[in-house]
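Below is one structure; the comments refer to it alone.
The complex appears here without one of its protein chains, the remainder shown in place.
Then we have chain A:
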Amino acid sequence: MTVPQKVESETATTDVATAQRHSPLEHRAAEFERRSASGARGVRLREEPFLTQLDLRTPPGGSSAASVAEALGLPLPAANRATGDEHDAVLWLGPDESLIVAPDGRAESLLRTVREAQRGGSGSVVDVSANRTTLRLSGPMAREVLEKLCSVDLHPRAFGPGDCVQTLLGRVVVVLWQLDREPGYRVMVRCSFAEYLADLLLDAMAEFLDG
């Protein structure tokens, strides 16, 4: 996906240029479509580029954590969990670290909201949207595909909607987040590893392509 974006020059107040943003996997969208399968043994892959992602550090259990949660309208998640939904969510990354996820374009307003809530307390929030891109893997066979690449137990008895882990898929570190029971997953991956991960996933999906 390519989206025109206004970029304001730092030197001239009136000079506004238009640049093109590029997501790491935009050139493979058609290929993802072609190699996705529907039906009872289907699995689909697509990129969800440019999600707003903010890295939130806050001491757990403190007043700062409480006021940030209140400002976001979402409780901060327990270990290996996410709160919220696929539009607005907070993902657990560590004992004092969370990832705020929101649709494209929300970074500045969210930064303001969280920094306002942190005022006078401790903690930090940083825009890390450019760090990772997101792959959406969904369909009845999505779990089977991930299980070829991942050592975390993804069986519904151990892993379900709202569960979120940082782990290895193949050789690459990802944030793996289950959204719904279909099952549907979001895989958030460093931009420079996205091609490698897409190749791995497409390869793992190949057996389901012909039904």
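Just so it is clear, a contact is a pair of C-beta atoms (placed from the backbone, for glycine too) under 8 Å apart; a residue touches a chain by one contact, two chains touch by 3 or more; residues count from 1.
Convention: contacts and distances are computed from a predicted model.
J.: Given the options "1,2-phenylacetyl-CoA epoxidase subunit PaaD", "Sarcosine oxidase subunit delta", "ATP-binding cassette domain-containing protein" or "Ethanolamine ammonia-lyase small subunit", which would UniProt use as the protein name of the unshown chain?
T.: "Sarcosine oxidase subunit delta"
J.: Which positions on chain A touch the chain that was left off?
T.: On the side of chain A, residues 79-80, 93-97, 151-152, 165-168, 173 touch the unshown chain.
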